[in-house]
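Worksheet for the structure shown next.
Of the protein chains in this complex, all but one are displayed in their positions.
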């Protein structure tokens, strides 16, 4: 007969505790799902912005914008970024440096002669669909598809993995980016 | 004139992305504020339960209950717990082992001769007030006061720090517990 | 003139402190580089073992072994694994469940009709070369190439990203695995 009273008492105690906690300042270093999804949308918007800027203002303006985006959205300030872009080939498959990433997005760097500028290819829309999301502290990882639409309306789908790290300033930065064209059986 | 449209477009894109993400399975190892507050309330309820059990059923029953609580609520299964109870003295100040923690709560262990059983002292109520809370991944730390009420209605306030680690099974366990009587100037 | 003495004093103090700390028990949840490299070698050995078992003992034995390896080396016990195998196609590109992963490695599951059993293809050697490694707490991520050798001596190179999570039992489990064939310009 006493058990229900104990449960009620525990609930009241928890409710009071929650109210008290609500007034305590909280420092929380963790990433939320909402932040992850916003970061993905930000990457998509950035890709389209670089394409639009290239079409309207030329390569120099697009290169400046791409550099700004890299500095804000990627973690090259932290160390080597694990970046395998969609269309790179050996021996320059992995772009662990900012220079290699910029070359991939806008081309024009003789040190990366096969880069023609992925972000300059007339992209007009971009969206991400996640197969699943992992969150561990200040690091989150997503895997899924990204669909990017060209100015002629054709859609390219890639298999995409991203990891984000939330830095001390509260921003999410891409620290891992593995993109690949879907496999097609011969 | 274009900026507002761009912003609206970005918001629409984010909104669509949030809907898509909502359907993706999420693995999240992080602790939430609600889990922390519930764990504090759980500790308080456990303390009162041990006192009640001791009064109604005697020391053996209280010892069994205290052992079960230690096994569920503390992280001795992970390694040494950073536990400085309120009333311990050198050279047994720190209770990094389960045996030392159990001795503190229920006494009766000749290896810890000064332990008289903190949890047996007739506690009837307990609540926590946090000065602040820190959350870093699967570890959360709180600092503040805990007020415990005796059966005669007198209230003892202690300064309390707890850290919790969320283990693979999704439970929070106390891995740090520093409790001290408030300083009084001489 | 006093500064060198202060520095010496600080060094002596640090040295003494290091000695004292050496005797304190340490609980450390973090992954080390050595553990990451050992986990990669373990994956390679497992792939070759499944191929060898298939050749010597047939599909049932290989399937049993592959299931055991999945249960030990992957994190399906934690939740959905971010797994994009080398040769999968939409709509079954991502194998977030144990069943989908097992089907990929050994085939024979009518629910995954395009899977012919990647681990059964006569692999005799396997090694990983990392472009870079990231370690954040109990999660580590690598990106680079994996070279796998067939029984005729031909070598297949894939672009590979792995993340490992160290669980409470101290083991590393793969929680992310993105593998793709290198891009070749048309």
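Every chain is named by a letter (A, B and C) in the order it is written, and numbering of its residues begins at 1.
Definition applied: contacts are C-beta pairs under 8 Å (C-beta built on N, C-alpha and C of every residue); 3 or more make two chains touch, one makes a residue touch a chain.
Computed from a prediction, not measured in an experiment: that's the story for all the values here.
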{"item": "Contacting the left-out chain in the complete assembly, out of C:66, C:103, C:133 or C:174", "value": "C:133"}
{"item": "Contact residue for the chain not shown (choose from C:41, C:61 or C:155)", "value": "C:41"}
{"item": "Full-complex contact with the absent chain, from C:24, C:111 or C:185", "value": "C:24"}
{"item": "Interface with the undisplayed chain - residues on chain C", "value": "10, 13-14, 16-18, 20-21, 24-31, 33-34, 36-38, 40-41, 44-45, 127-138, 142, 144"}
{"item": "Residues from chain A at the interface with the omitted partner, ascending", "value": "25, 27, 78-80, 96, 137, 167-168, 175"}
{"item": "Residues belonging to chain B that touch the chain removed from view", "value": "79-84, 86-90, 93-94, 96, 114, 131-132, 134, 136-139, 141-145, 157, 159, 161, 163, 165, 175-176, 178, 180-185"}
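Throughout what follows, only the chains that are shown with their structure count from here on.
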{"item": "Intercentroid distance (Cα basis), chain C paired with chain B, Å", "value": "35"}
{"item": "Rounded Å distance, chain A centre to chain C centre (Cα mean)", "value": "23"}
{"item": "Residues of chain B touching at least two other chains", "value": "25, 27, 137"}
